[in-house]
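We show some of the complex, not the whole, and keep each chain where it was.
Labels A and B are assigned to the chains in the order they are written; within every chain, residues are numbered from 1.
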Amino acid sequence: MLRSKLAELIAAVRDGTVGTEEALDRLEKLPYEDVGFARIDHHRTLRRGMPEVVYAPGKTPDQVLAIVDRMIASGTPVLVSRVDPGVASLLACHHPESVHHESARLVSIGGVDRRQGGLVVVVSAGTADIPVAEEAALTAEFAGSPVERFYDVGVAGLHRLLPGLDLMRRAACIVAVAGMEGALPSVVAGLVACPVVAVPTSVGYGASFGGLAALLAMLNSCAGGVAVVNIDAGFNAGFVASLVARVASAEPR
Amino acid sequence: MLRSKLAELIAAVRDGTVGTEEALDRLEKLPYEDVGFARIDHHRTLRRGMPEVVYAPGKTPDQVLAIVDRMIASGTPVLVSRVDPGVASLLACHHPESVHHESARLVSIGGVDRRQGGLVVVVSAGTADIPVAEEAALTAEFAGSPVERFYDVGVAGLHRLLPGLDLMRRAACIVAVAGMEGALPSVVAGLVACPVVAVPTSVGYGASFGGLAALLAMLNSCAGGVAVVNIDAGFNAGFVASLVARVASAEPR
């Protein structure tokens, strides 16, 4: 619509309705206001194919609802992250089609139906890491990627990890979720060829310092090909993985 | 070659040269020694198309040379990272075909000729970040990716960043390198659709704490789609970006 606004202005210049000075003024301001960069925004939504995500913490339930309402009204599928049960109920009340993924603390309304791009595989180390892993897996699915899960495979029992080798080698991107010493991404990255998105979790106690130990370990991975997201950032990991996997189906450039 | 070793053993079992017990023993040990997991290794080299990299620090010049010699002998292109001038000279003396990329502290011998996969774009914030950015760019090139550079675009002067928009939007993966407050990846990720690999650098002073400030900022990016590597880890960033960009040319799965 930027284009149509500009076309209008050009027409007005041409037919003399708008003088040079006024045209200059409007052109200078245009890109900073609601035209130029809205195009960027539109472009993003278009190419990313990723509907907007609402991060719930720090917003009142009413704020969350209002934002969701507006997005639904504009036909956008919505993913709300880190929802507590009260917000989930409120959303369910107003949007009965919403789905509450409890362990992942996500609510989705609508979403991308068609699975496209490469496979995203989510592996996680312990039972307690599953909520974060699910947040990643559901986000990637919401963004349209085919997703496989492979959970509870800690490095202290390599035999549990290896049955997943074939699966992991089919992935376009692997999300590796681990707390405590955070060694899983290093071991996984040594076994596969695709990029590994590492997610440290706050699972652990004492000197895990709320996930700091796992975070540092992942940043220092001796295995090339590992990139890291914030502690417990399942959503962002699923998002990155989906972007990577989508590249797999992109047209040649 | 694993396969041929196994074929030999199977033949020997079949013609009775090797008895059941001995076959059992050899099979049990095989995968842990130099056969089963060497296949994994081979597989990695094959699929990743990434030749081995030698991280020079902590190795004596002679150790570096010996490793490089063996790799060259086996026909593998070699990338040596974090080389100081002395090591570079030693390598140049023994391998005159070696190329020393001084600011990036890399020495490459051989490499992948054909450019393949999606475009990798490396953006960096300040002049002092260029060595790390170059390490990323050269690594991605070494791994066979087409690479474009776009340097010296700090967030305090957005006008310098925006001329690169078209370039960045053609990327399959962007490497964003920044020290100090490390805000570049957030701004970049808000403008494009591809994944962004963020590299914090140790550029800065005082409360930058050797790159910690930039690292934390990048991990906390409010823009989805950003994953982070270690401080000054240009090599790993280039490696991850190349893996991501390669997905772009992979066969459909």
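The rule is short, and it goes like this: contacts are C-beta pairs under 8 Å (C-beta built on N, C-alpha and C of every residue); 3 or more make two chains touch, one makes a residue touch a chain.
Please read all numbers here as calculations on a predicted model, not as lab measurements.
*Asks:* Starting from the 2 chains in place, I would like the total count of identical chains in the complete complex.
*Replies:* Per the structure file, the complete homomer consists of 8 copies.
Basically, only the chains that are shown with their structure count from here on.
*Asks:* Counting only Cα atoms for the centres, state how far chain A is from chain B in Å.
*Replies:* 24
*Asks:* Within their complex, state which residues of chain B touch chain A.
*Replies:* The touching residues are 40, 43-44, 47-48, 50, 53, 118-119, 169-170, 172-173, 190-195, 197, 215, 219-220, 224-231, 235-237, 239-240, 243-245, 247-250, 252-253.
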